[in-house]
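Here the complex is missing a single protein chain, while all its other protein chains stay put.
For chain A:
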Amino acid sequence: MFTPPTDPKKSVKVKVSQLCELCHARKAVMKRPKNLQRICKECFFSVFETEIHNTIVSNNLFHRGERIAVGASGGKDSTVLAYVLKLLNDRHDYGVEIVLLSIDEGIVGYRDDSLATVKRNQVQYDLPLEIVSYKDLYNWTMDEIVACAGIRNSCTYCGVFRRQALDRGAAKLGIKHVVTGHNADDMAETVLMNILRGDVARLEKSTSILTQSSGSPIKRSKPFKYSYQKEIVLYAHYKKLDYFSTECSYAPEAFRGTARELMKNLEAIRPSCIIDIIHSGESLKLKPKRAKKAPPPSHMEIRPDGSVSLQNEFIDGNRCERCGYLSSNKICKACMLLEGLEQNRAKIQLEKDSTTEGAAKLSRTLEKLQF
């Protein structure tokens, strides 16, 4: 097990008013955003870990003998997730086998560095690691995609591809359960965003902790559903975990950005709002749909983006005609995006061309320049 370096011990008399509100025995070092309690480091570790344990147990996330893949990006959330899951698995004897699963999107200067972090984590936590790359799966790296399709839609491509890549990676390892580090802030942001853009189809499901489809053997879960991002960062900080903290160098999704800013402002006036939004999200329920007039039996709807609706209503577990991946349409979103990309791929490529290497590579090079 990874043991972080210890702090130098200093014995200082602590004032009574500075003591932790839970144990009243150690000096408080932080204020929990959830309920504004001032608590000490030890109590924080204890409540943070126990809360995740409670979430896992009360939602029956794991069963004995299950193999689970932790979607590991090297960032704070997945690093803490891998660490905590291993810790809890040992402490409470869940009897699960944990594997790290990383996706290499092919972003030079960003992903290669964060993957290095995952490789260190692999050693520190003594967990097996599997890396799946976009290049192998789709024959495209994100750098190439951005060079071809522009930076504006980069998150659309990356998001769709990553979802599939995680499933394919897990399938390759024979694992049926992918665990991701989505935290309470991500959840709340999604709830707000689904309301702001009227995404009725996702509204009810936006806070579910476990997603599963009858057609896919692979389920996903989010044990950090109720964990504040701030607490995850603090945990990583106090435990001195080794993580990679740079943001992706490609543009963040514009609309999500506005929702994120709104949430940051809201959090400033009421720190509990993240959990409050999740509470609201869990109680959003749609009115029953009014029955539509039946279209003629042989109808086929062509959507604005060129996709074709299936004649039947949405079938859970329908497959893509090309790649066999789960899809609500004849052809899955990834195959559709790939087709668009293929059509625009440059016919001739320059030898030793490095222009496809994106902004991240450039900024890395600039950082290292010395005069």
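Rule of thumb we're sticking to: a residue touches a chain if its C-beta (ideal position, glycine included) is under 8 Å from a C-beta of that chain, and two chains touch if they have at least 3 such contacts; residues count from 1.
Note that contacts and distances are computed from a predicted model.
Going by UniProt, what is the name of the one chain that was not included in the view, given "ADP-ribosylation factor", "TBC1 domain family member 15", "Cytoplasmic tRNA 2-thiolation protein 2" or "Probable cytosolic iron-sulfur protein assembly protein CIAO1 homolog"?
Options "ADP-ribosylation factor", "TBC1 domain family member 15", "Cytoplasmic tRNA 2-thiolation protein 2" or "Probable cytosolic iron-sulfur protein assembly protein CIAO1 homolog" narrow down to "Cytoplasmic tRNA 2-thiolation protein 2" for the missing chain.
Of the residues listed, A:His24, A:Arg91 or A:Lys172, which one is in contact with the missing chain?
A:His24
Return the single residue from A:Asp276, A:Glu321 or A:Glu339 that touches the missing chain.
Residue touching the absent chain, from the options given: A:Asp276.
Thinking of the whole complex, not just what is shown, which of A:Ala268, A:Ile348 or A:Leu369 touches the missing chain?
Residue touching the chain left out of view: A:Ala268.
I need the residue numbers on chain A that touch the omitted chain, in ascending order.
For chain A, the residues touching the absent chain are 11, 14, 16, 19-20, 22-26, 34-37, 40, 42-43, 45-47, 50-51, 54-55, 58, 191-192, 195-198, 200, 203, 226, 254-255, 258, 262, 265-266, 268-270, 272-273, 275-277, 279-288.
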